[in-house]
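What you see is the complex with one protein chain gone and the rest in place.
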Amino acid sequence: MAKYITRRVFYMFITFFLIATATFFLMKALPGSPISSASKLSPSQLAVVEAKYGLDQPIPVQYAKYMLNLAQGDLGNSFQFKNASVTDLIIDRLGPSMLLGTQGLVLGVALGILLGMIAALRQNTVWDYGSTFVAIIGISIPSFVFATFLQYWLAVKWELFPVALWKDGWMSSVLPSIALAMGPLATASRFIRTEMIEVLSSDYITLAKSKGATGFEIAFKHAFRNALIPLVTVLGPLAAGLLTGSLVIEQIFAIPGIGEQFVKSIMSNDFSIIMGTTLFFSAFLIVVIFLVDVLYGIIDPRIRLSGGKD
Amino acid sequence: MNHDLQKPPADSFERIQIDASHAERITKPSLSFWQDAWLRIRKNKAAIVSMFLLLFIIIMAFVGPMISPHDAKTQTITHANLPPKVPGIEKLGIMDGVGVLAGKEVDLYEMKKVDTYYWFGTDGLGRDMFSRVWEGTQISLFIAFVAALIDMVIGVAYGGVSGYYGGRVDDVLQRIVEILYGIPTLVIVILMLTFMEPGITAIIIAITITGWIGMSRIVRGQVLKFKNQEFVLASRTLGATNGRIISKHILPNILGIIIINTMFTIPSAIFFEAFLSFIGLGLQPPEASLGTLINDGYKLIKFQPHILLFPSIIISLLMISFNLLGDGLRDALDPKMKD
Partner (left out) sequence: MEKILEVNDLELSFHTFAGEVKAIRGVNFDLKKGETLAIVGESGSGKSVTTKAIMRLLPESSSEFKNGQILFNGKDLTKLSDKEMQKIRGKDISMIFQDPMTSLNPTMTIGNQIMEPILKHRKLGKAEARKVAIDLLRLVGMPKPEARIKQYPHQFSGGQRQRIVIAIALACNPQILIADEPTTALDVTIQAQILELMKDLQKKIDTSIIFITHDLGVVANVADRVAVMYGGKIVEIGTVDEIFYNPQHPYTWGLLSSMPSLDTAEAKLYAIPGTPPDLLNPPKGDAFALRSDYALKIDLEQAPSFFKVSETHSAATWLLHPDAPEVEPPLAIVERMKKFPGSRYYEGTEGGTY
């Protein structure tokens, strides 16, 4: 296991290094100046501003500096918000994004497991078709379409929830969380349904039945745990999906989160924020996928003692 | 276990000779893999309905702009922001050209003295939404199909080579994939799009740049599985060339999985295109896809909900149909699920 973890951590660093390098050079190759008011400045003024951000130095020097700073957790300064550090800007906006992400994930996965269980235990009944239908809808309808309609009906038409902005405390987080939850809900319920059906037809379930176990014991004591363990493997893709969702959903509900800031900085060519957020997202996903793999090894007794899987 | 006292006819106990080949006769007609799959998918109502729905949407994407009396690009400012109005259905009280103006319901067609019909209404520039929605569908479908095709070609080739040749080649190729796989798709797509000139090509490149990895992993796994199976070894012992083994033995066996995976790539490409267009990284006007139409509609949701409604319905139907059809295909083609 230790050998496996070391290897994985090594690959994580290589991946991250490559992303950082690629991000840096892509940004350098971008057309247009990052300095928003470039056209208004005279060449000499521009030179002063560029010198201030280190943009006058040769690219390799800029790259080395960037990487050195990165190693210390410094993502540089924003071009838009007068000298604000990108790291601080991201940390400032972490709160709402984290709240929405966590609420969406927990709500979605919990409901998804429930729906998937019901579908598998009541296979080929109305329950099954109903929950399969919900899952298909959840997978198919793009989160931004769903979010828009939630906003239109529940907030604008029926006025049950605040329309947008982050002003009404927890109530503001309800609709965006629901919109974010749809993806995880659909994925989890489809996954659990398939796993449960497979587990329920396995030999050890027949053996459990032959011991005289009741339907309830079969479902929860024997099948549930075995169906649940592999669900861990989709947590990585789910986290990636949440990030994607957060970009549009924070936009739709005007939530001061990382995603909204990212989209804005793309529009305004704010290189440092784009780079910083990109790296932050990458690091987040890389770590999540790593943790998921390790977690899987810990909770599945078959992997626990026999070392890492490959 | 009682002795039956029935009296069978006297000649009943003559011995007969039974042709052994008679017993070997197989009563069920033998079906090829694809015939069998077709029988299965035919029983899956959801998949069949999806197939017809998809066919309808694809046909409409081409025919729709032609049958509408209005052009997608003509801007008739006097006809701006009209709600949908359809002959016939208007009598039912829906799609009758009535919209909300300053808090009151009025027949906007009457008010603006428009005596033609806009089936899906018009947008802020007076363009016919019906034509625009179907042209947008065309673009979205085009992007999705091309992206899925490229993913498939690269993925199958890469995974196939990696799995079939194995050894050092596989090692190198897999290390590369391992690193690429760690890079979040979203991040790379956004980076690529900020870098490239926005347009259809840029979106296709952005979607496919990491999209093929999933396919290559699946294909590699399958090739590894089949290449060591007895029938391949047998064929190799009989002197079959690599080309023959790949085309006659391995490819037919993994074709099902390739098709299933491609079926799921298409909706995810549709989604990614719409997503990128929605956050403003996708197509730029005047080009329109379902994503940009939804983005336009979103800005006007309070006043002109119909602009959002129709592209949203089409994209949702497309996604649902592709997913259901993909599910149906998986059940029909995946031998593991065979009963």
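We just call them A and B in the order they show up, numbering each chain from 1.
Just so we're on the same page, a residue touches a chain if its C-beta (ideal position, glycine included) is under 8 Å from a C-beta of that chain, and two chains touch if they have at least 3 such contacts.
All values derive from a computational prediction rather than experimental measurement.
Peer 1: Check each of A:13, A:129, A:153 or A:204 against the chain that is not shown and name the one that touches it.
Peer 2: Touching the chain that is not displayed is residue A:204.
Peer 1: Tell me, which residues in chain A touch the chain that this view leaves out?
Peer 2: Residues of chain A in touch with the missing chain: 123-124, 202-204, 206-215, 222, 225-226, 229, 300-302, 305-306.
Peer 1: Spell out, residue by residue, where the missing chain touches chain B.
Peer 2: 1-4, 8, 10-18, 20, 22-24, 26-28, 43, 339
By our rule, only the chains that are shown with their structure count from here on.
Peer 1: Once bound in the complex, which stretches of chain B touch chain A?
Peer 2: Of all residues in chain B, those touching chain A are 178-179, 182-187, 190-192, 194-195, 267, 271, 274-275, 278-281, 294, 298, 301-302, 305, 308, 312, 315-316, 319-320, 322-324, 327.
Peer 1: Touching residues of chain A toward chain B in the complex: what are they?
Peer 2: Contact set of chain A toward chain B: 11-12, 14-16, 18-19, 22-23, 26, 29-30, 136-137, 139-142, 144-145, 148-149, 151-152, 156, 240, 243-244, 247-248, 251-252, 263, 266-267, 274, 278, 281-282, 285-286, 289.
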